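The structure appears below as structure tokens.
Apart from one protein chain that is not included, each protein chain of the complex appears where it belongs.
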Amino acid sequence: MLSWSSLFTIYSILAISLNLEIGFTGISNFGKVAFYGIGAFIAASFGIWSFLLVFRLAYPLYGLNTIIALGKIAAANPLLNVTVFFVSISLSFIVAGIFGYLITYPTLRVGPAFLGITVLSFGELMRIFLRHFKPTGAASGLMGLPHPFAWINDSTMKSALFVISALAIMVIIYSFSQRLVNSPYGRAMKSIREDEIAALCLGKNVLRYKAQVLFIASGFSGVAGALLVFYTGFVSPDLFVTSVTFDIWAMVIVGGMANNRGAILGTAVITFIDRLAAILNFIPWFPLDPNILRWMITGILIIVVLMFRPSGLLPERTLKTPAWETIGLGSKAISTMERGRALVSFLFKLMIKIVDWFKAGGR
Amino acid sequence: MSDSFLGIVGVSKRFGGVEAIKDINIEVKKGSITGLIGPNGSGKTTLFNVITGFYTPDSGEICFKGSRIDGFNPNETYTLGLARTFQSPRLFPRLTMLENLLLAPPHQMGERLIYATLEKKWDKQERAIAIDSKGVAERLLLNGIEGTLTADLSGAHMKLVETARGLMGGAQLLLMDEPAAGVLYSTAREIFDYISLLRKEYGLTFFVIEHRLDVLLDYVDYVYVLHLGKLLSEGTPEEVMKDKNVIEAYVGQS
Partner (left out) sequence: MIAELLNTLWVSSIYSLMSVPLTLSYRVTKIINFAHISFITYGAYVAVIFSLLLPLGLIETSLIVFLVVAVLAVLNHMLVLSPLMSRGTNVVTLMIASMGSWIFLKYLLYALVSSAQKVLRVDLFYVTPNIAIPSTIIIGEFRVSTFLLISNAMNIMTLLFLYVFLMKVKLGRAMRAVADNAGLAQITGISKNAVLNATWILTGGIAALGGLAWSLSYYASPELGDNVILQVFACSVIGGLSSIPLTFAGAFVIAFAENILIAWLHTYLGLDVSFRPFISFLTLLLVILIRPPAGGGGGLPYRFKLPFRGDKKRSTS
């Protein structure tokens, strides 16, 4: 259903955002899926409702007629369609960000382990609440959200454009995160992670930093959610279960905490395993249900990485601010080692893309 | 009260049923090295915590450079020029020594979210701070290890880095919690020699908790003695050492 590239893009946004929280600032957010879901629902609701309102169509949200009507409108109004797409994403960012901001205070009340549980239960609460919330379709969710590029006739072109937009957004988020982290702000983030009290005693307003990081990271998660619904066209509360959070944590741990490229690499690894399992589904004589295997591997992978290479595949790198040059410790130029690593991860992703392409029948 | 550099008037703090400090009146004059001594558990660290803002006093006032700071948060008191060091150095383990130093100066533009991603805005300031830190490191004979993670440094180096960090912050009043704890007598004297030097050269003020009276009393201008949360005595080192109450308090401890 979701081709690997879209899945990869969406999840790498989530991984980067979690990395900002736990990798750099030390906030253990075990409820990531909640913000992902909020973003998704906001985008879907806004998308569908805005179409309905603009053309003054009646509710109900379901009914084949509504879906067909939406499809027709979307196909006939490219500008509106694309505008709705981008506005929804921005809206998701803001709303999810606000929710992230709201959980800042609990982070101060409880330590990291319990914070995890707190946010986790918040995530579950959100899901149960949405299961009953009629305006967003209760348990069945919302359907019929038009594809942002529905007005293009060629189906490959449609998907390609979407992937390109999603990739563009991911690149923006990645570069923003990289710049944020390689600055005095990033340094302050790390100091909070290392020793909150010492950071406080050095004049860092810990509350403000955490609030800002949570806002940004949750906002990014919301964007990922928005991208998800625009790709699949529907949303339902049961998509946002705790296992998703766990998956994202696996990506960050495997790839390397406090390293944005690591987050992306980790995403590549986990989504690769996931897609591999999906492929194996087609092999009838494979003894084990691939889905089961995929999760077993994820679980073991976490334990193994934590035990033998806790810093992950790409360990944390020292922040490279201009201060280094000034001291005379070398420039920001990338060393050969890092070039090598970048090459390896690039090849890895390329290989996966090729596999996916073959699987999709060379389309 | 508003003339003194750091003025503490009638400050009390209780935890649950226990009164950790009661009715403390202390004045730290600008440019002085003032000592705070007393047996274990007399409330010295609690007082420091109250001054720096970790606790809000139940009663009383704390004034710094003429304005009240009681109830301020620790990060606020820091930016006003009041820094604090800890008994065992609290460095940031997974950050390099350089980064530890770079974190100290307050009011960095790059630390604000709006400017963080725009390197041009904070580039100049960052370089200036870097040069500064190099100077400080050299003074303390710490060069060459800028790139190492502080977790990998030796204990002695850690203490020096903690001091360097304190200096970089541009603080005017340094609250030091047992700076000579756990070091050799000669090293302790070196540390206090250095404190005196800093006072002379930079005009810094020091308020020091210290157990090693053999070292401390040679360097302080004025001493306050705390016992069981109350101010027991105060005065110059000579006066205090002759005070019978003080001797009793200390002897009674063992």
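First chain written, first letter: the chains are A and B, and each begins at residue 1.
As a convention for this text, a contact is a pair of C-beta atoms (placed from the backbone, for glycine too) under 8 Å apart; a residue touches a chain by one contact, two chains touch by 3 or more.
Computed from a predicted structure; not experimentally measured.
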Omitted-chain contact residue, chosen from A:A76, A:V110, A:I172 or A:I279: A:V110
Sole residue of B:G71, B:G144, B:G182 or B:G203 that reaches the chain not shown, by the stated touch rule: B:G71
Contacts of chain A with the absent chain, listed as residue ranges: 28, 106, 108-118, 121-122, 124-125, 128-129, 131-132, 196-197, 200, 205-208, 243, 246, 249, 253, 288-289, 292-293, 295-296, 298-303, 306-307, 310
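Here is the rule we use: only the chains that are shown with their structure count from here on.
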Distance between chain centroids, defined by C-alpha means - chain A, chain B (Å): 44
Chain A partner contacts - residues on chain B that touch it in the complex: 52, 73-75, 78-79, 83-84, 86, 90-96, 98-99, 102-104, 106, 108-113, 116-117, 119, 122-123, 126-127, 129-131, 133-134, 146-147, 165, 169
In the complex with chain B, residue positions of chain A that touch it: 176, 179-180, 183-188, 190-191, 194-195, 197-206, 212, 316, 318-319, 321-327, 329
